[in-house]
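In what follows, a single structure is set out as structure tokens and then discussed.
One protein chain omitted, others in place.
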Amino acid sequence: MFELPIIYNNKRTATERKIRYTYINQLSKKYNRTQNRHNNNNNNNGILPTPESSATESHDDDDATTSDDLIKRKRLRRRWKSVIGEAYSDTDLDDDDDDEEEEEDVDVEDEMSDHHESAHHIHENEERKFFKKYEKPQETFEIWQTNNLKRVPINKSMITYTKLKKIEKQAKRKITVPLLHASKINKLCFEAMSEGLELVTPLVTIENFSLQHIEKLTTLLYLNVSRENWDIAYRIFTLLIRIKKLDIRSIWGIGVRILSEKSPTKTLDFLNWMNSVYSSRLNFIQGINYRMDPVFKSGSRTHTPKYTLTWLWKSLIQYSTKKIISGNNNSNESLEDGSSSELDIDINIDRNNLLDLIEKISEMVLIPPFMEDSEVWFIYSLCHMVLADDLSSKFNPLISNGSRGDIERNQVIQHIQKTKSYLQTSMNKGDFEYPEKYILKQLSIYEQRLYASDPTSNNNNVTDEDVDMQ
Amino acid sequence: QSSQQFIKQKKLYGHDANILFLKCFQFILKKQCIQLVSTHGFPEHFVKVVKIFWMKYIKHLDDNDPSSSKNDFNDIIETEEMTDIDENETRNNDITTTTRRKNKNKIGLHMSSTIAILYMASVHLGLPVYTSDFIQWICTTDLVYFKANESLPKAWKETLPNHYLGIFEGGKPPTTLQLQHKVISICHSINFNADFNNLINYEGLVLKLTLLIPLPPEFYTRTLKFIQRIEDTKNLHLIERDTRNFTQHHLYPEIKVITYFILTIKYILLLDEQAPRKKYKSSWIRSLLLQHQKLISTLDPSKNTVDKTIAQTVYDENKKDLFDWSNQETTTYLDWIEKSYLSLQGESSSEFDDTMSVDQRIARRKLYQIFRLISNEGQSKTSTTSQQRDPTFIEELQEKYAQLQSLSGNDDGNDSLDEDDGTDYENRKTLIHQLQCLIVDKITLEFNIPKEDMIRCVSRTERDCSHKIKTKEIAHQSC
Partner (left out) sequence: MNHIKLPYNRRNGAQLGIGIESPSLYLPETIKPPQKDLKSNSPWLKSQLHDIPATIPKLTSSLKPSIIELQDADMPDQSVITSSSRSDLDNDSTILTDDNHMFWESILASRRNWGPLSPRVTSDIQIYPSVISNIDLSYQIKEATPVSTHPFVPRDVISSSKRKDTKHERNKNSTGLLKTFDPIVGDLIDVGIIQTLNDIRKGVDGTEIIVYVCGNTSSTLCISRYTDDSSYLLPTYINLQSPIKNIKIGRLSKNMLRASDCIGILTENSFYVLKLHQLHDPESNLSYILYGPLTFNEFNDFTFADFAFNPWDIEEFALVDIKGNWIIGSIPKLNKHAATGKLFLKRHFSGTIFDIEEQSRWKKIEWSLSSSRILILNRSQMVEVDYRENWQLQIIEAKTWSRLRDYKRVDDTISVLLTSREIIIISTKDNDGDLKRELSWKHDLDPSDCTIRMFIQRRREPTVNLFSMFITSKRHNKVYVHVFSIDSDDKILQSYDESKLLNIPGLENGIDSIAFEYLGQDTYEGNATEPVQREYKMFIRNNDDLKVLVFLVNSSVLPDQEQEHISDSDLKLAEGSTVPDTYSDNLLSLFTELDNKLNDDKVPAYAVEEEGDIFQEYGYRLSDKMNQYLENAFAVTRESVLPFDLCLKVEDLTDVPGYIHDFSEFESLLDQFFQYYNDQDVTFTDIKGIFQLLLGENIANLDLVYNKLLQCWVLASEDAKYLTKEVLKNVIWASLRFSKRSNYDTYETEIYRTLDDSYRSVIDSWDNLSDLENEHEVNSS
């Protein structure tokens, strides 16, 4: 019932897709022809295909031809030939000089690949022809558009029954040949599809020995995560990732979740691992039929991978969650009500690690995709905010006198400044929103702490705030 | 980059590819032999016998090879590809669907052919092993079969064409019928019956079946008597047929014996119904059913049972919903995955792919350090603390029999109080019907036989038997 973290393919699905896309392409060809005739007469704006999608497509094509040198293009073409229909699995390895593994993947897998070269090509072409029309989004699975400016008048040109039947009849004629060679199942499948029905039975029943066990393990994994059986879930995960060809990019989130329960200290190690092993900064090429979506699974020159963002967030959150440094463990409960202020002295944030994180992000934001990612800039600014909070709350104006006090004060001010500045950068990217008023208010509280005469009044201030808010 | 192009060109084709394929196939075959001898107590000379059969098969290929020299005859040799399992529209023919093409020059080998050859060697030597054993061994990876390509020598793997490599993936577990089908066709190819002992060891098979249910020993002896009576036991031999569309499954000797066993039970119970004093009490039948449906406390499983369960998770169509697995069941399964399944993932203890670069290997190693396998520690802990040794197969069997006995209330004294005195006739009929279903269920599962086929075979055999008796009757009366 769950998606398998492995890319497999077989003849049946390959044929099914071939038939489907051939048919659909035929349909739209025939339909567009009649539409054009109609449009020429009427001289109005057709709705299909959407103007924005074709625009992005042509743009991307240009991009690819200008920026990539000849060799790269050649290589791409070769890839298209061999890889399409397969996972375009390791984009990142492209950068390095080693993509042997991937090529092997394509070749070795038996039922996971299609041996029939010729059929493969036709199908690939039809499928590519279809997908060339559409932009492949990286950030979300679908293209979302809420811009009012893209509104168009209501499409009133309804299709009539007779016209549609005519088109369908023509298109069906075109696929009699591929259907002739298809299996009974695929014929039935096409029939159902063209009648608008959908399949209950999965097109691929997993009977292959290896896949069956992968399927079992996957289901057991989700099941045990859902039941919060962390020990078993952890064990399943350790076993799954040792299976050859398994794509950890489809289940990394579960790994993170399990680790945060089983051994939280390793969570960041794992995310760091993901980030370093799958750190693609290549262009996402629209012309390729990727079998695997990039949304949660990979990154590109314009798309920060989700595991990188998760890694940054997790790091920030982990380093800024105060931990008890001294004192007994029993104090845990009293901590929860947050009432006892003495304990605040005994807990601390992980300042050194935070500084390391800031250092890391400061390097990241120099290069794409991070430099254009508002969320990364937001994290960056929050790092400083946390430090400003921490330093300012530790700051005691009565004790920190003279130059030492100035230095400490200066530090806090700097962090506040950086927080504001990076927030602004994030904001300027235009796609990010945050509760600005709240953050600015917080920052001003931190600043006040530096000049307050009495530390207790500082505390009171905050509690007042708290009351206000509720 | 250049290295990969190099690899591409290294792939062999034509006759050379075929010869290499045969070498690879032989490699796996011998590996299987060695496994059988070392872990399953097969006799040493089993390997020799397998080799002879294999040579005979090679000879068969040689004889049908039109080109005396190894010149360019691309693609003359068609291999049976069972690579795309989903394409198989009918269950029984699926190993041979692709053999349709009329071509004398077929290698005709699939992974199931290895099992067929091993099976034939066992028959020749009279070993009490049956298709169910082989199916179980391959499903638990006790016998190399699935992903056999992973154990091929690297040099061969690199040069063997991909469609051949695909064959060594193994696909899905074969059914008994598919294996038997394979057996008759290989028998035909090597003219098996002419030179070799082709009678199956049915006595062992009946014992296996009796213990499977489990039933009292008289079912064993009576099945034997029945077989000896109805069948010229010299007929229980492997068949040689060329027919591609051989569908008379009830003629496979193993299936024959199984159907005789099922019929014996049926008629014993039927006779018992008519007897004034019932030997097989309703309570006994009921407890058998309960035991099967696991409605009573389950016994500690022996390794044998655990293996069987795991093997059956692959092909059992009515397999237990994963949602109903207990933690213990899950753990047992995971133990097996770790111990056996992972070893299929490639050489050098599954850790690394030989196509990985150094960097990738280092990365993998790091990942595995983050996610360490934890079972080993846990495993050793539990085994030392609880001191509980898994019961052996026979110990479990003894438990099973004892359980049946205690459930059915072993008080022979008060027959008068027995519920089976005809008052609850309908109820008893239902129970017997259920028992028969149960037996069919257990056997079809054990042997991976499609249930419909099994039922068809039983009724077919029953008809044949009835006919035989009719014609024999005169002879019987005369003596």
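First chain written, first letter: the chains are A and B, and each begins at residue 1.
Criterion: a contact is a pair of C-beta atoms (placed from the backbone, for glycine too) under 8 Å apart; a residue touches a chain by one contact, two chains touch by 3 or more.
Because the structure is predicted, anything quoted here is derived from the model rather than measured.
Check A:Ile254, A:Leu391 or A:Leu450 against the missing chain and you find that the one touching it is A:Ile254.
Listed residues B:Lys10, B:Arg241, B:Lys339 or B:His433: the one in touch with the omitted chain is B:His433. The hidden chain makes contact, of the residues A:Ala182, A:Leu217 or A:Leu309, with A:Leu309. The omitted chain makes contact with chain A at the following residues, 1-3, 24, 27-28, 31-32, 48, 50, 53, 130-131, 133-137, 139-146, 148, 150-161, 164, 167, 185, 188-189, 192-205, 207, 222-223, 225-228, 252-258, 260, 293, 295-296, 306, 309-310, 313-314, 317, 320-322, 332, 335-336, 338, 344, 374-375, 378, 382, 385-386, 389, 430-435, 437-438, 441-442, 462-463, 465-466, 469-470. Where chain B meets the omitted chain, the residues involved are 15, 19, 22-23, 26-27, 30-31, 40-45, 48-49, 51-52, 54-56, 58-59, 61-62, 65, 68, 70, 88-91, 124-129, 133, 153-156, 194-197, 201-204, 207-208, 211, 214-218, 220-222, 224-226, 229-230, 262-264, 266-268, 270-271, 286, 289-290, 293, 295-297, 302-304, 317-318, 321, 323-324, 347-348, 352, 354, 392-394, 397-398, 401-402, 404-405, 410, 426-427, 429-430, 433-434, 436-438, 440-441, 450-452, 455-456, 458-459, 462-463, 465-467, 469-470, 473.
Basically, only the chains that are shown with their structure count from here on.
Mean C-alpha positions place chain A and chain B at a centre distance of 45 Å. Residues 10-12, 96-101, 103-104, 107-111, 115, 183-185, 204-205, 207-210, 212-213, 216-217, 219-220, 223-224, 229, 232, 234-239, 241-244, 248, 255, 259, 266, 269-270, 273, 276-277 of chain A are the ones touching chain B in the complex.
The touching residues of chain B, counted against chain A in their complex, run 1, 3-4, 7, 81, 83-87, 89, 139, 146-147, 149, 162-163, 165-167, 169-173, 313-314, 322-323, 325, 327, 330-331, 333-334, 337-338, 341-342, 344-346, 350-351, 353, 355-357, 359-360, 363, 366-368, 370-375.
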